[in-house]
Each structure stands twice: as structure tokens, then as C-alpha cells.
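Showing chain A:
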Amino acid sequence: MAFESFAELLAMGGHGAYVWSAYGVALGILIWNIYMPLRVRRQFLRQQARLARRGGEMQ
Partner candidate 1 sequence: MWKWLHKLGSPPWFYRISGRWLPWLAVASAALLLVGIGWGLLIAPPDYQQGHTVRIMYIHVPAAILAQSAYLMLAGAGLVVLVWPVRLADLFAEACAPVGASMTVLALATGSIWGKPTWGTYWEWDARLTSVLILLFLYIGVIALRAAIREAEAAARACAILAVVGVVNIPIIKYSVEWWNTLHQPASFRVTEKPTMPAEMWLPLLPCVLGLYLFFFTVVLMRTRNNVLRRDRRKSWAQNEIHRLNASGETEHGV
Partner candidate 2 sequence: MNENGTGGSLLRAMYAQFRRDLLMAYRHPQDVLNPIAFLVMVITLFPLAVTPEASRLAEIAPGVVWVAALLATLLSLDSLFRSDAEDGALELFLLSPHSLFFLCLARAGSHWVTVALPLAICAPLLGYLLSLSPHAMWVMFLALLVGTPLLSLVGAIGAALLAGVQRGGVLLFLLILPLFVPVLVFGAGAVMAAQQALPYVGHLALLGSMLALALALAPFAISASLRVALS
């Protein structure tokens, strides 16, 4: 272990803000990457369900 306590881990030797904001950005971008395809899929399926209820695709 490189750290003695949890507080030291948070502080990162005085550079905590930089290290943790970098990982925060990373987490945000990873979550965006997971969320986007799920949202597209859900919207697509909803749209197809609506079309099916109206009796087949119109186009």
C-alpha cells in the first residue's frame, strides 16, 4: 500500500484535486459510453413498438 490512511489517499500528497478530477472525467466518459447505446436501443424499440401497433411500418 502506498498510503497509510484514507485521508492520505484522498489528499494524494497535495495533488488530490488533479488526480481525482482526472478519474472523475474518466468515469463520466465511460458512463456516457455505456448510457448512449442503451438509450438509442430503448428509443428504437419503443419506436418500433409504436409502429407495430399502428399496423406495420408506414415508410
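Points to keep in mind about this one:
Just so we're on the same page, contacts are C-beta pairs under 8 Å (C-beta built on N, C-alpha and C of every residue); 3 or more make two chains touch, one makes a residue touch a chain; residues count from 1.
Selection rule: all candidates are chains of the complex that A comes from, given by their letters.
Remember, it's a predicted structure, so these values are computed and weren't measured experimentally.
Among the candidates 1 or 2, the one in contact with chain A in this complex is 1.
Every residue of chain A that touches candidate 1 in the complex is listed here, in rising order: 1-3, 9, 12-15, 18-19, 21-23, 25-26, 29-30, 32-34, 36-42, 44-46, 48-49, 52, 57.
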